[in-house]
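Working notes, beginning with the structure itself.
Just one protein chain is left out here, and the rest sit where they should.
Letters A, B and C name the chains as they come in the text, with residue numbers starting at 1 for each one.
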Amino acid sequence: MVAVDILKFPVSSPADTSPLEKLSVAGYDASQILAVIGKTEGNGCVNDFSRTLAAVVWESKIPKNAVTIFSGGTEGVLCPHVTFIVRSHDDAPTGLSAVVGHTKALAPDQLGTPEHAGEVAQTVTSLVKGLGVSPEQVQLVLIKCPLLTSERLETIRAQGKQPITNDTYESMAKSRYASAVGIAAALEEIAQTQVEEALKTEQPWSARASCSSGAELDDCHVFVLASDIKGLAQGHLRAVSKPMKDAIDAGVIIELLEQIKKEGGQVVQVFAKAEADPRGKIRGWRHTMNTDSDLHSTRHARAAVGGLIAGLVGNTQVYVSGGAEGQGPSGGGSLCIVYRVP
Amino acid sequence: MVAVDILKFPVSSPADTSPLEKLSVAGYDASQILAVIGKTEGNGCVNDFSRTLAAVVWESKIPKNAVTIFSGGTEGVLCPHVTFIVRSHDDAPTGLSAVVGHTKALAPDQLGTPEHAGEVAQTVTSLVKGLGVSPEQVQLVLIKCPLLTSERLETIRAQGKQPITNDTYESMAKSRYASAVGIAAALEEIAQTQVEEALKTEQPWSARASCSSGAELDDCHVFVLASDIKGLAQGHLRAVSKPMKDAIDAGVIIELLEQIKKEGGQVVQVFAKAEADPRGKIRGWRHTMNTDSDLHSTRHARAAVGGLIAGLVGNTQVYVSGGAEGQGPSGGGSLCIVYRVP
Amino acid sequence: MVAVDILKFPVSSPADTSPLEKLSVAGYDASQILAVIGKTEGNGCVNDFSRTLAAVVWESKIPKNAVTIFSGGTEGVLCPHVTFIVRSHDDAPTGLSAVVGHTKALAPDQLGTPEHAGEVAQTVTSLVKGLGVSPEQVQLVLIKCPLLTSERLETIRAQGKQPITNDTYESMAKSRYASAVGIAAALEEIAQTQVEEALKTEQPWSARASCSSGAELDDCHVFVLASDIKGLAQGHLRAVSKPMKDAIDAGVIIELLEQIKKEGGQVVQVFAKAEADPRGKIRGWRHTMNTDSDLHSTRHARAAVGGLIAGLVGNTQVYVSGGAEGQGPSGGGSLCIVYRVP
Partner (left out) sequence: MVAVDILKFPVSSPADTSPLEKLSVAGYDASQILAVIGKTEGNGCVNDFSRTLAAVVWESKIPKNAVTIFSGGTEGVLCPHVTFIVRSHDDAPTGLSAVVGHTKALAPDQLGTPEHAGEVAQTVTSLVKGLGVSPEQVQLVLIKCPLLTSERLETIRAQGKQPITNDTYESMAKSRYASAVGIAAALEEIAQTQVEEALKTEQPWSARASCSSGAELDDCHVFVLASDIKGLAQGHLRAVSKPMKDAIDAGVIIELLEQIKKEGGQVVQVFAKAEADPRGKIRGWRHTMNTDSDLHSTRHARAAVGGLIAGLVGNTQVYVSGGAEGQGPSGGGSLCIVYRVP
């Protein structure tokens, strides 16, 4: 059980590590950092070097066993920022507990396959156990996972193997889905035996998974957040999660915000996934995110869902990540709100 | 006084005129059309040929004195659609009245200048008068105005004159602002004598202007919508307007929606303008819409504000247009909701 | 045998049909038009409405049995223009002969399949026969073929069938490849029996195919151009073709231009296909066209190859089309030059 606090700060560029000073002012030392979770201002797709830049500048400044998870894309109103997950002082209970880890490195040809999902499932299972919570207490599993670049595709072909896809952008989706299925298995939302089938049908999903792909790593960075929302928790922090049914599901956001309000709480951070409904429609009305060849659908989705969430919480420093394959119902996305209670 | 009804239908492409059949099923004839106001799925910028395509296919199917106003850009969740403004049967009062018209053609070098604003002011003033309403009863003035293409820039230079800007994309903003200032003058939100000064300081704005630029025309298409919101109106339709203060101003949308709910009303259509705050920040938090060289800020703004509005009204067929220079306060945008009462 | 002349004119927008007047000045009547082949200034991808706009405005102005082939994308230096293929006066021999036609409409689920290729093969074979030339005299087969939109994908799924791909942009490539294989079979570059296998291995290619996809049609528009390059031809026009080996194959262009120069010829038009090498490298050096998530690879390829060809022929009104799957060797593209001899 690792009790954690959570703080967020805006950044002036992906290379900006000045939030470390603000963290210090807030009374925390860099050595207490478990995770740096950031939104950087690139395109959030294959050639998003804002993520790599952030990873490069941050990784030298945080503990070796801490993880970075940078999600690209601050379309629309979103503000580039970092969220710190830090150990509480003297491990005093805060109401939130967290743990971080890595899978082993995935070979390029494993990306998006049952091996990938299995590796994630095993790592998350072991982290949850180590945290000493039950799967249903976990409110969020955040994963940064690899993608296939042209070079990695060539490596696979040179070995006479088949990549999961020849399209670098599509490899991001395949990687996210395999990670989400691994999380679903670890959180017992699906059975371990369903993993292989899931990767074929692409139907099963986790309500608490949030996965983001990047070229800047070859393993998966994993962050697990748990909250005892039953009210027994000590401390001043809580997390609650419930997926959005579609990209305009203001209803579920308002529902959670009202519940938080009833508890006298204040929103600290929102972690949401967004996607263009693959059927090309939202509640029966056509959208154009899947036929816009100038702008990838993940960029559209972040902008739209980011606008909705930022409007409802009155804050643009929210973590909205694009591409919700297996992370919430199709066309919707997982949603987790961390809040402070009196 | 022309009493009007309002109907909206999705389109399958910018070339889709099948909503005419649905209009007919709803009991209206094409000859009753005053205006076709559409959202088309292009980039909403200089080279948006979806607007031109829609204009070409629609203009042969509607009365000569009707106008088309196509606004490009259905980023995020937005659904391409058309809104018909039609004369009511036998001119029976509906609660809404409307009138349409054109300015004279603007010479390329007049675009964005006091002449442009003056021409708009004169046309709108005359239309409002003809409608028989007072300026404060006007809830929305929608204008489609020209922009400068490379060819028009060359024409200006060949005449030894100076264009308002050499940047084709920026010319859209200049055109929208001059149109908005003209509306503000006509609606007595600013004095006629302030027009010239306004174009210098770029400060004054109208709360009920909605302007959109396009390469497909060289005059301005004007649509004026009035509603007697004092409750004296007969008929089942109402319009109400109040600008958004910034791009995440969910508050004002919720306020209007609650007012409508109190009246037992149901939203028919929303007309909103959106823009990237030119100061680079929203409520003090940095946004990246003005430094994203891959994606123009108007596309970002439409996606974000479109996501917020569609979420709150539960409908993606809303008219959200990008570039709100002088159309609502800086960083915000005008907002008009048309609704049906029992 | 239909003897044809060829003329090209710039356009000021996709809606510009004023070249008809120039055609008239050049002594030709619209009734002599066999084909209007144009480059329009959209993105050349799924949501390129510049193509549809051009098709709409042109199709009402040309003979019923003439075809339009609009290829989107004039990236870089390329000039939007139209090329007319017109019957010569009194069918006087010109050195070039041509014929146009259509396949039957393809069902959405047939796109990219052996049925699609077979349909093309049959149509081209029959057109070549009708033209009275041998397959090896054919210098160019230009095809405009359909793609899968979100709506067409839904139609397929609603029928319980599988589309060739779920990605609208990728469907363009699948459609081009099936068309190219059909051409290869008709020109006897591959055996008819190899068609099905070709669509699996995606290896075989035609040296004289040029295929372009669009949402604006559901059949294939076909244009066949033949030239007797053996020197026996009467008339003042010739066509020669030889594929580019890669996207920087200046050598083959220079070789053809020198051959033309030797004959005292002058280039009238160039028809070229361009693509990003799918292996991610050109002559061993990495390119970034397949990992650029802001800009589709076909746009990159048109810009680069267009720059090379326009530079070498000293003219930017050239037909360079993106996506050369099966149209020339992998990473290269077919190339056909039409020229005038004394």
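Everything that follows uses one rule, which is that a contact is a pair of C-beta atoms (placed from the backbone, for glycine too) under 8 Å apart; a residue touches a chain by one contact, two chains touch by 3 or more.
Predicted model only: the values in this text are computed from it and were never measured.
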| item | value |
| --- | --- |
| Chain not shown, its touching partners among those shown | A, B, C |
| Option from B:D29, B:D91 or B:E151 whose C-beta touches the chain left out | B:E151 |
| Touching residue (missing chain; options C:V2, C:V67 or C:A247) | C:A247 |
| Chain B residues that touch the omitted chain in the full complex | 43, 45-48, 149-151, 153-154, 157, 166-170, 278-281, 286, 288, 290-294, 296 |
| Chain A residues that touch the omitted chain in the full complex | 12-15, 40-42, 47, 49-50, 52-53, 56-57, 151, 215, 294 |
| Residues from chain C at the interface with the omitted partner, ascending | 10, 12, 41, 43, 74-80, 247-250, 253, 282-283, 285-289, 291-292, 294-295, 299-301, 303-308, 310-312, 314-317 |
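Assume only the chains that are shown with their structure count from here on.
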| item | value |
| --- | --- |
| Turning angle required so that chain A lies on chain C, C-alpha fit (0 to 180°, nearest 5) | 180 |
| Chain copies touching (chain A, chain B) - same or different residues, decided at half shared | same |
| Chain whose Cα centroid lies at the greatest distance from that of chain A | C |
| Rounded Å distance between chain A and chain C, as computed from the means of their C-alpha atoms | 44 |
| Inter-centroid spacing, chain B versus chain A (mean Cα positions, whole Å) | 38 |
| Where chain B touches two or more other chains at once, by residue number | 12, 41, 294 |
